[in-house]
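All protein chains but one are shown at their positions in the complex.
Right after this comes chain A.
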Amino acid sequence: MTAMLEMRNVSKSFAGVQALRDVNFSVHAGQIHALVGENGAGKSTLMKVLSGVYPHGSYEGTIIFEGEERHFRDINDSEALGIIIIHQELALIPLMSIAENIFLSHPPSKLGVIDRDEVYRRTRELLAQVGLRESPDTLITDLGVGKQQLVEIAKALSKRVRMLILDEPTASLNEADSAALLERLMVFREQGIGSILISHKLNEVAKVADHITVLRDGRTVDSIDCHAEPIQEDRIIRSMVNRDMAHRFPERSAKIGEPVLNVENWSVYHPIHPERQVIKNVDFGVKRGEVVGIAGLMGAGRTEFAMSLFGRSWGTDISGRIRLEGREIVLSSVAAAIDAGLAYVTEDRKQLGLILADDVRKNITLASLDQVAPNRVIDDIAELKVASDYRNRMRIRCSDVYQETGQLSGGNQQKVVLSKWLMTDPKVLILDEPTRGIDVGAKYEIYCIINELAEAGRGVVVISSEMPELLGICDRICVMNDGAFVGEFKGAEATQEKIMRAIMRNQRSNGNGVPEAAEMGGLQP
């Protein structure tokens, strides 16, 4: 049997960072090929190469589809051949009907007038095909996420589909919807459509996949034919995470003191879907001089947890107790949280962390203007001195502190954000993905800063999706999944496999409909 799709020796790099290295990947007609790997392993990049989001010429290697070498210039080229990608974030227009969404870009029409009868007839056909019992007139906004996902698939099927790429299709679905979707995939398999399934849920993968490819650091590290050998989850997990410690971390000797922050029974609900409990009555604590990591997959609730602590800047109906240095406090606003000695360094520095059009100086002093403004009037000399001081200390590379932060590199922008929060003199710092999107050298500098902060007796919480980073810098690692802590390891005892296993075990137990099972926290491996 010849492969429908073959990607040979695909490599792709971004500004010096190698995202894919010599990846070989092939899919046969009527095959479900699962692609698994950690966040940042290169799965999405590979799919973007395939679908033409990264056009021919911007990567190395060859793509052979249905026997011919293909040079996709954009996503239209790949769609024309029937390669359809369904993204994790749904791309439907909420206030339009199912039918309008399905035929958004290519409505059947006569002389430019949309043929409504034809639209409805074909929409009904497609909905039947994906097993969705809804009227074509129903608005997208009235559908649940699971049904929306099925509309996306119907939309894909309205075009000529040879190969379907699904990027974590079940991430936001409940068990029944997930099962329905997977069954649909198996129907497509019978029809000879090739599918690529990107998923973190190994139980799902085991259920439907014919072949599994594991990516790690942009390389293919394992390839499993599910019909030839039994699926061993342990083997997959090991392949996903087991890597030589390529990164280096600064040495540190932890001097851990009294507890500084304690959170008890913390519960947060979703601001838009108030019936959804996002953080499920968790306990958490950090001590002076301690670096605590929070591990977990995307969507585990880590950012939501941190932001809800930080003056209730995320979520609704928040309850629980916070004690800072033993005293119980209520942080009802961000200003109150800052005053109490909490700082939160956001994962999204461009949208939430910086005012990109303002200069370095203004960004650094923004959260603590009172320190440079006696009587509410800014002492510009004092401000400049403070800003320059942080610039030197943190080695922010900029022409001067009057340079726009938007012009700085990611690493230097991150140092500006860190400076802003250091200036507030916090007792506890929560760093959310502090090294996302910055180069290796700057990462090392950030790790050094984290060490200094801990040595100065502050409590540091690091949220990161890069497990080696957590293992390299943390004294303790808490594992969060689905809004609850499902494991906790001492820095020295933790391994990536243990962390991954805690997550996967919880994913599966949730999948089996026993969500309470792993919510007690402190689960040992």
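The rule we apply is simple: a contact is a pair of C-beta atoms (placed from the backbone, for glycine too) under 8 Å apart; a residue touches a chain by one contact, two chains touch by 3 or more; residues count from 1.
Here, contacts and distances are computed from a predicted model.
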Chain left out of the displayed complex - its UniProt protein name, from "Glycerol operon regulatory protein", "Xylose transport system permease protein XylH", "Peptidoglycan glycosyltransferase MrdB" or "Na(+)-translocating NADH-quinone reductase subunit D": "Xylose transport system permease protein XylH"
Which residue of A:Gly353, A:Gly411, A:Gly459 or A:Gly487 touches the chain not shown here: A:Gly353
Residue among A:Asp400, A:Glu455 or A:Glu493 that touches the chain left out of view: A:Asp400
Residue numbers in chain A that touch the chain omitted from display: 310-311, 313, 333-335, 337-339, 344, 346, 351-358, 362, 366-367, 369-370, 373, 376-378, 380-381, 384-385, 388-389, 392-393, 399-400, 420
